[in-house]
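What follows is a single structure, written as structure tokens, with notes after it.
Note that one protein chain is taken out, while the other chains of the complex remain in position.
We call the chains A and B, going by the order they appear; numbering starts again at 1 in every chain.
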Amino acid sequence: MTTVEDRELLKLPEAEPRNIEDRLRGLVRWEGGLVILFVASLFYGASTSPYFMSIQTFFFAGLNFGEIAIMALPMTFIIITGEIDLSVASMLGLSASILGYLFMHGWSIWAAMAICLVVGIVGGALNGFLITRLGLPSIAVTIGTLTLYRGIALIVLSTNTATGFPSWTTNLSLPIGGTHIAYDFAIFVVMAIIFGVVLHMTPFGRSLFAIGLQQETAFFSGVRVKRIKFLLYVLSGFICAFAGILYTFQQASSASDTGTGLELNVVAIALFGGVSIFGGRGTIFGVFLAVCIFGSLQASLTDANVSAQAQTIVTGVLLLISVLVPNARDGFSRVRSQVRRRRVRGAT
Amino acid sequence: MAKDTEDGVGTEPRGVSPEEQPLLRVDHVAKSFGPVKALIDGSVDLYRGESHALLGENGAGKSTLVKILAGVYQPDAGHVLLDGVPINLASPAAARDAGISIIYQEPTLFPDLSVAENIFMGRQPLRTGRRIDRGEMNSHSKDVFTRLGVPLNPSRLARGLSVADQQIVEIAKAISFNAQIIVMDEPTAALTEVEVSRLFDVMKNLREQGTAVMFISHRLGEVFEACQRVTVMRDGRFVNTSRIEDTDIDTIIRSMVGRDVSSMYAENTTVPGENVLEVEHLTREGVFTDVTFNVRAGEIVALAGLVGAGRTEVARGIFGIDKVDAGTVKVGGKKLAHGSPLAAMAAGIGFVPEDRRQQGLVMDMAIDRNMALASVGSLSHFGLIRKASERSLASEWAARLQLKFGRLSNNASTLSGGNQQKVVLGKWLARKPRLLIIDEPTRGIDIGTKAEVHRLLSELVAQGVAVLMISSELPEVLGMADRILVLHEGRLAAEFSRGEADEANIMRAATGQLKKSAA
Partner (left out) sequence: MSIIDDEVATTLPSKPTGSPILSRVLRFRELAIVVAIALVFGATYLKNSQIASAANVQQLLSGPAIIILLAVGETLVIITRNVDLSVGSVLGLSAYLDGVLFEHNPHLAVPLALLAGLGVGLVCGMVNGVIVAYARVPSLVVTLGMLYIVRGVDAIVVNGHQIDPSSIPQSFVNFGSNNVLGIPILFIVAVVAVAIVGYAMRSFRAARDLYAIGSNPDAAVLAGIPVQRRIFSAFAISGALAGLGGALYLAQLATVSSVAGTGYELNVVAAVVVGGVAIFGGSGTVLGAALGALLLNTINGALDTANIAQFWHQAIAGAMLLAAIAFDRFVVLRTDRVLRVEGAQRDNG
């Protein structure tokens, strides 16, 4: 059926100028900017402290940031579908509390961990149920479960602190044997690779983008929208529970307020990594770079004796940059067209 | 189709004479968006008391012209003159102040506010202390509705109004502004016949009060029914303006397309084969009831009926978008699970929905990914999408459907309406369906592409595909379908073969004047 004419028709428009612009846009993608920023942050760190470039620094950066980074991965999936999960940090805290409670009450560490993961799955399923089956807005639902899960953590552990975990668990806060890599960070990297492959190379990942951009079309094309969203919340719950376990081991203790307020950090990392809050756009690579930048900036600012609270300014500024810079392009063209119009009007 | 000079055409518009000053003159207006020249030479004159049709294929520049009149876009060149004086429509507010009101196809109401507040948004009547006077606002609204002859409750929420009622609210808004010029951008696209005739009554009413109406429609029959003059645009340029009695549909189509459209519809000569789709007693409470029919390989069956008769809903029920309450759907003799688009797809059904932008395409996704959206599973190897296969699938179908596009990696939103429809078709054809359900195959598509879509459907049935088509355009139904099923209030009211059907008996069945037993 394809004739010569058709083929020509196919080729014809390739000469259009728009394509050059397309290619340029590809080059100056957000991730490109992030790479530059990452390098810049390394230079900054090196300039503030001679010790910055040491392997120790990177180890601690990875250690401090591991759980947030891990939770940012399912968050990325969820935001790409146009939803949000603000209950992640509470789930982390709940998991940590249950782990501590069960362990203190004589459970074996393995059984306690298994229960935590199950609780994560159940908690995620509750989010997913309320959002996909009852059709409630995810931002409101997860603010609710944020409070609920933290509340349950309080009931479980009240004001106690659980300690005395087996030594092999607390050893997780040391570098991986023979290297200077933190376990948290290594786990994050492995997970990021898996998440990246799933998001960018599988039909499942493709359907996440379709859902985020045009949910109805996705459904009309055979994507099981509700089921996928439900699964994402279950996944998020599971991974946050897992992060809670890691966090407990790393701190060698757990309390009911473990990880309070981290949810906004997790969202911030995903957004700074170039994931659009409206859904449909984002890459795991971008999120990975965002983690690296936050990590290295945190390390260098700590080196420079900037208090943890004051460091939040950097988080905030980076977040604002992440939305302002991509918009600046449109802003410039708006201004340009206005100027041109004024000139035209002036000329006539 | 043109009903001669019976109803609308007879009333001579006041002042349509070359000497008199036009109320509104659009004079050689141009507008570009980057490299895209949306409008090169837009010109049209509008006189008091006339209904003036603005025609042209999609991409002819009508919408851009309308948006310039609305004050949404600023022209790069040319002028808009009101009573001979150039005016600057710098914003929607400026256009409103100049007496220009736009009624969009999809009315833009505030669903959470009352009807009255929708009409008076931003200029609510005030009492002392600059406070809003709600009583005054409601009684004003009531007056306007009385003038229009439509009983709407001003204090109800706009949420839940039918499209036709929403348009009435928009027209009421225009009247409350004392708009001299009302531009209606495809107002009839989503209306039932009854609603269309009510709208035309309102238009006549307005005209008699000296308002100038600019009417945009793809349904040429309506233009002859409701308008006195017609202006045709093509490729962003003015082509000609003529009095309606000096022209006919063929002439208008020729000037819209720029060439002869030889035959709009091709006869389907395929002999129908086996049953592909058997629908038995399909029921969804309150929507459609006891619908039974079949579609055979190599035939086109049309579902006709008024908007709201349940045509789209039946299609959605078959494809599993909505859950049905009773009845069965069989494809190739095998029962289909309810409520699962995936099951329908696996059985070989493709569904081109009526709302291309919301349901057919992911507008901000690349063309090739849109084409592959329903087939990514089969394009995968060990669970990973093979991008090369994806691209070759897309370019193959782009070529077969003669898609006009920049690059396959461009977003679907960069395409014209007709080409977007081709992408949706390609998405389903790539799955080699046994049955294609196609809802409003040519809505909002220009005439040239329309003919291509029709030809494509004919080719499909020639290859033995079964087609179930839903269309509000009777000429399309009559021209394409081998059998026509008419729905009335959710029930099958009649079935016609190609030979028996004509506009009159379809309309009788669709309006409930014909019961199935009588057919």
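Throughout what follows, contacts are C-beta pairs under 8 Å (C-beta built on N, C-alpha and C of every residue); 3 or more make two chains touch, one makes a residue touch a chain.
Computed from a predicted model, the values in this text were never measured in an experiment.
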| message | Going by the contact rule already stated, which one of A:V35, A:M104, A:A125 or A:L148 would touch the omitted chain in the full complex? | response | A:L148
| query | For the full complex, which residue in B:P92, B:G332 or B:P475 touches the chain that was left out? | reply | B:P92
| Residues in chain B touching the chain absent from view | 70, 72, 91-93, 96, 102, 108-114, 117, 121-124, 126, 130-132, 134-135, 138, 151, 153, 155-157, 159-162, 165
| message | What does the interface between chain A and the hidden chain look like in terms of residue numbers? | response | 86, 130, 134-137, 139-141, 143-152, 154-155, 158, 256, 260-261, 264, 267-268, 271, 277-278, 307, 309-320, 322-324, 327, 330-331
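Note that in this section only the chains that are shown with their structure count from here on.
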| field | Between chain B and chain A, distance of the C-alpha-averaged centres to the nearest whole Å | value | 42
| request: Under the touch definition given earlier, write down the residues of chain B that touch chain A in their complex. | output: 34-35, 74, 76-77, 321, 341-342, 345, 351, 353, 355, 358-365, 369, 373-374, 376-377, 380, 383-385, 395-396, 398-400, 402, 404-407, 409-410, 427
| task | Flag every residue of chain A that touches chain B in the complex, lowest number first. | result | 1-2, 6-7, 9-10, 13-14, 16-19, 22, 197, 201-203, 206-207, 209-210, 213-214, 216-222, 224, 280, 341, 344, 348
